[in-house]
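First, the structure itself, so that you have it in front of you.
Shown here: the complex without one of its protein chains, the others still in place.
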Amino acid sequence: MLQFILRRVFYMIPTLFVISLVSFAIIQLPPGDYLTSLVASMAATGETVDRAALAALEQRYGLGQPVYVQYWKWISGILLHGDFGQSFEWNQPVSTLLWGRLALTFMISLFTLFFTWIVAFPIGIFSAVRQYSWGDYVATIIGYVGLAIPNFLIALILMYVAFKFFNQSVGGLFSPEYQDAAWDWAKLWDLFKHLWIPVVIIGTAGTAGLIRIMRANLLDELHKPYVVTARAKGLSEERLLLKYPVRVALNPFVSTVGWTLPALVSGEAIVSIVLSLPTTGPLLLRALMSQDMYLAGSFIMLLSTLTVIGTLLSDVLLAWLDPRIRLTQ
Amino acid sequence: MQNQFYRLFSLMLVLSMVLSACGSAATPAAAPEAAESAPAAAEPAAAAPAAESAAPAQEAADSHESPMWTEMVAAGTLPPLDERLPKNPRVVEPLESIGQYGGTMRIPYGGSWSSRLYSFMGNENLVVWTPQWDDIIPNVAESWEVNEDSSEFVFHLREGMRWSDGELFTADDILFWYNDIASNTDINPVIPSWLIIAGEPVVVEKIDDYTVKFSFAAPYGLFLQRLATPDASSMLEYPEHYVKQFHGDYNTENLDELVEAASQPSWVELLQSKTGSRDNNGPGWTNLDLPVLYAWRVTEPPGGNSTRAVLERNPYYWKVDTEGNQLPYVDKLVWDFLDDPNVMMLRTLNGEVEFMNYYANSLQNKAVYFDAMVEGDFRFFDQVRDTANSLMLHLNLNTKNEVLREAFQNKDFRIALSYAINRQEVIDTVFVGQGIPYQGAPKPTSEYYNETLATQYTEYDVDQANQILDGIYPDKNADGIRLLPSGDPLQFDMILDATRFPDWVNVLELVQIYWKAVGVDMNIGGISGDLLEERRKANDYDATANFSDGGLATILNVGPFLSPLGRGSTYAPAWGAWYDLGDGAVEPQEPPDDVKRQHELYDMVKATADLDLQRQYMDEIIDIAIDRFWAIGISLDMGQYGVVKNNLHNVPLSMPESWNYPDPFPTNTSTYWLSQ
Amino acid sequence: MAGETLLELKNLKTQFFTDDGVVRAVDGVSFEMKRGETLCVVGESGCGKSVTARSILQIVDYPGRVVEGQILFHRQRQEEGKSEVNEIIDLAALDPRSRAIRDVRGKDISMIFQEPMTSLSPIHTIGDQIIEAIRLHLPVSKEEAEARAVELLRRVGIPRPGDRLNAYTFQLSGGMRQRAMIAMSLSCNPSLLIADEPTTALDVTTQAQILDLMRELKDEFGMSIMLITHDLGVVAEMADDVVVMYLGTVAEKGDVDSIFHDPKHPYTQALLRSIPKLGLRAQGIRLDSIRGMVPDPYNRPGGCPYHTRCDDFMPGLCDKITPPPIEMGEERLVRCLLYGDQKAMADQTQQTVKVR
Partner (left out) sequence: MTTEVQPVSRENKQTGRPIEPVQPEHALQDSESRVYVASQYTLMWRKFRKHRLAMFGGIVTIAIYLVVIFAEFLAPFPSSAFSSQYTYAPPQPLHLFDETPDGMRFAPYVNGYKVEIDPVALRRTFVVDPEEKIPVSFFTRGTPYKMWWLFKSDIHLVGPIEYDADPDRIKIPVYLLGADRLGRDVLSRMIYGTRISMTIGLVGVALSFLLGITLGGISGYYGGGLDNIIQRAIEFLRSIPTIPLWMGLAAALPSSWSPLQVFFGITIILSLIGWTGLARVVRGRFLALRTEDFVMSARLDGNSEFRTIMVHMVPSFFSHIIASLTLSIPGMILAETSLSFLGLGLRSPVVSWGVLLQEAQNIRSVATAPWLLVPGLAVVVAVLALNFLGDGLRDAADPYGR
């Protein structure tokens, strides 16, 4: 087991190296650099851009250097000092920005993950057990509708509904009156009132995939001889279902958790933009738009690394859950 | 306007001398009615409040400040009001009423944080615009003198005026900014161009603690105007006593430690991370320790991790209302960062926003606000934009494509394209019937309004367009597209920043139809702003749709429609670059003589302080522009709107909107107040 | 005790309701089992022998279900403080999900299956699964159950049973797995063990061991065994009585000797012909196989289901009349029109001669 983990960690090193290269390459792909973007956005507000100011900015950001020098500066900073560089736009160390936003992103992602499971599990089990019944169809449609509606649209509509019919303050995570308040139940309730919209939106987009996996896995297991054995033992259907096929079907399911996280983060980005949530998504998008390269690059790097680690974790989890993998490795 | 300004200005000189003799505060207070009326009226209007404010300032100090401070003063943690105010505070006459202290203004922002905050409250320059944008009035400087040929400017600062940390603001702060920041090549490689005339940078001298002199190598007639624009704001953003500790020339004791502690590469970066705002995209706003001169100071900085910024009143703010009450009225500003205009809109509709003037105020949205006015308890105000047109179509006369260049440089070709546009239909379709057919020209309310320039070739006349084009490119291909002499169809891309201005695409989609009808094939190239900027710098485009600032402040912004100079003149970027390198990107080309003449004339406008001469030169520039017919306009821009809550007072019903007039600051945002 | 009736199947019909039609997998099967005997159910694939076995426990997979008939199970129950109580339960009448049938499953009647690999959960330990079976039906503590599981494993011949409790199926060999299966099935002293092709997936040596084990255990636990198989060799070795099934019906039944030595039904005869025997080749005799194929279950032939393949097919009769069960002496029964009258009897004798 330990050897298995070590080997996987070893595999991560080249992957991460390539990821760092590609992260940096991606942010270099669009024409121009942060300065171009800054000038463009200044020009869009009618601002005159002085040559002096430009010269000062160019010197300040060191954008004139060749790409490989910039890359080296960045990657060596990360490796040697844990320094992800400075965000041009926010004038803050990238790491400050990253960690600050990650907490909330994780919170939303976790909630979403739970929500997805809560929805996808029963529907997946139900539609496998009652394959081709009307219940299966209804549950499947419900599970898939979330996937089918573009996230930004559903976010917008829900937001309008919250405003129009519930008179709820939209956007952000707190109503203005709770923004400054100390943590108490009312504030927590207020947070949940805001949180359910993104969680439901991002969550429903993911349920379809999980339902499909759960259903297919379970269908595979449901008619396996060991289920008949268990039934012949005298186990009740419910207990039997949960203890045997569902439990076995969970294993491939667990291996998808690692892949789910980046998908959540991506889905979260669009929804968070629409809902103005202080998560990583909008920050990343903004950094990409404004070509705030160290911020954007570090962000991509970090998210990719998390994905790689997530995959590793889910593999480890899978090994832990499934004796066949654990004991034959 | 210029005449008015000149007369008013001389009057102010006299006035300020009189008033400073009294030892009391007064400025020509800028009530909107007052400025509309004859200049003579300014004197009583200004004098009256000044006299009033002088008397109660001493005894009733308690009642003239926010209750927030009264307590602290009583507790001894804050000096009394008269010690905090300068001897001669700036007196601002509120638009409607004397306000009550207190309340929080919630203002949404999206995009660049500092730029919105800045235009709300940060433009505290030596001089400022009047609310109507028709004059320049004292601000940080209580008065000034200009020499005969407008090459020397002496500013008198307010004695006893303080930074927000209680330190005195003096001439040394300005000198520190000029000598140690603006002229320090480590920090700023080049001195800003608005400080350079005839190739020579300004010389700044300290006459005494409260007097500074700016001397130029040649006359600089537009200096005061420049001084009122955001360009000049950085001058007052470097409190010497605070910034010195980060400056290599001053701090020889513990600078290395500070640099080390902040893990910055050198003191330059350290200093830059603590100061600066718009001029160098600096983070001064986020530095809670940086003393400021603004009405509010940051107490909760914006940043990646916060979706809002909170500002609270500055105890040392140096302005009072006509009753001597220290401004601002509003305790707190809360700026919520809302990345999506829809959220901003919903919050506004819900009445959760006190003031909203951009980002979510498109014409299309107005109907929705209109329907929610009662429920949301808000009202509208008009924004009169500084634009000369709703959208300018710039055919690049300097394009690298030779065949197209020949076509575009042919004025008749441009005239034909202008005739081919059904402007009224565009107005009806895209602008809900608001506006009139218009070319790129000063607005009717501008003193430089010129009917010929504004309306020439605006008729919708397909026959005439075809007639002209038949004379130039008679042959057409099977699709009805005219053929160039090379045999290629007459085809070009019009690029624009489709991400920021999706509405422009609508106009172009119609124009595309009109032009196709006369055999000209225009493709719409909707690209990102960054790419547009890259291609603009490389002069790598055939045509573009662009802004046209200068419809009101024409004299500050002739590039977009009068003469190729500056970055707005994308119809002839290479000729523009010949005059002024701008950002130095586009390769300059020698322009024709009449363009050179325009450049010469504009230099003369800038140099002279003689308003009649300025007018005369400008008229000649306009005459050449009429003859040249640089670019094709669509319609007169009827402006935008803003939204304010009904309980927010002293917000004018109408205000200009421009980069040069950083709205709404000149309308005296410190006098806005909230009734409970 | 022996000789008493344990289980009676009366006209059992189990059908699968698919979209393509109804498959009559078990179509009127009747037979009975005695306490302590070993009954072998033989037949080709698809003849309904497995479904019959599963019908007894009501564990037929969806969309199949028992539609008709009775499964009378004579249960002896040792109730507390009282003497043995005999009761007769009609298993066919019980709801497949009911508590009542679940009490029978694994306790009174238990079952083992063909593939020991897949018939045990791959991700639960052997011990877990056996203990679960024990605790499901017996009021014992976890420790007691564990002790019993170890005892059972030892009894079925698994070395180091204590350790094996924590083993997973994939860590055991095929024979060991089947032993574990058997241990599990014995956990509650069932009166009937249904073994559905228990040795098919095993190699010959292991097969023999498992069969030996079953025989031993049968006597030791005093239970009956219903052995489902297509292997006539196994039948010969194990059976007391034999039921031959064809396409959901009982073609013939009788004690093992009479079936082997005096098969009546042409199908039984054909089956017996297809057994490879040592030395057959040397005698220049080719191994027979049954002509044709099992008909499409959706289109069962009318009349005698076997007539499409039968060498003794009587046109106009066999394809018209469904043969009734014909008593051929004590405990002996055949469903074939050949035995409806004298003529048929005569022909049958000829047939037998031909085989020999």
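Which chain is which? They are A, B and C, in the order written, and residues in each are numbered from 1.
By definition in this document, a residue touches a chain if its C-beta (ideal position, glycine included) is under 8 Å from a C-beta of that chain, and two chains touch if they have at least 3 such contacts.
Worth saying up front: this structure is predicted, and the values here are computed from it rather than measured.
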Omitted-chain contact residue, chosen from C:Pro122, C:Gly174, C:Pro198 or C:Pro305: C:Pro122
I'm checking contacts with the chain that's been left out. Which of A:Pro30, A:Gly100 or A:Pro122 qualifies? A:Pro30
Among C:Leu6, C:Val23 or C:Leu271, which residue is in touch with the absent chain? C:Val23
Residue touching the undisplayed chain, where the options are B:Arg535, B:Arg597 or B:Arg615: B:Arg535
In the full complex, which residues of chain A touch the absent chain? 11, 14-15, 18-19, 22-23, 25-27, 29-31, 131-132, 137, 140-141, 144-145, 147-153, 156-157, 160, 164, 208-209, 212-213, 216-217, 219-221, 223-225, 228, 248, 252, 255-256, 259, 262-263, 265-266, 269-270, 281, 284-285, 288-289, 296, 299-300, 303-305, 307-308, 311, 324
Mind listing the chain B residues that contact the chain we can't see here? 341-342, 345-346, 349, 362-368, 370-371, 425, 428-430, 432-434, 493, 495, 498-499, 502, 505-506, 509-510, 512-513, 517, 523-528, 530-531, 535
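The rule we apply is simple: only the chains that are shown with their structure count from here on.
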Rounded to the nearest Å, the gap separating the Cα centres of chain A and chain C is 55
Take the average of all CA coordinates in chain B, do the same for chain C, and state the distance between these two points in whole angstrom. 94
Please tell me the distance, in whole Å, between the geometric centres of chain A and chain B computed from their C-alpha atoms. 40
So in the complex, the part of chain B that touches chain A is made up of which residues? 106, 111-112, 115, 187-194, 230-231, 263, 269, 272-273, 279-283, 286, 303-308, 334, 336-340, 342-344, 346-347, 349-350, 352, 386, 497, 500-501, 528-534, 537, 547, 549, 566-567, 581-584, 658-659
Touching chain B in the complex, chain A uses residues 30-32, 36-41, 43-57, 59-60, 81, 83, 87-93, 96-97, 100-101, 156, 159-160, 163, 167, 169-172, 176, 179, 273-276, 278, 282-283, 286, 291
Which residues, counting only chain A, touch chain C once they are in their complex? 223-226, 228-237, 243-244, 247-248, 251, 321-324, 327-328
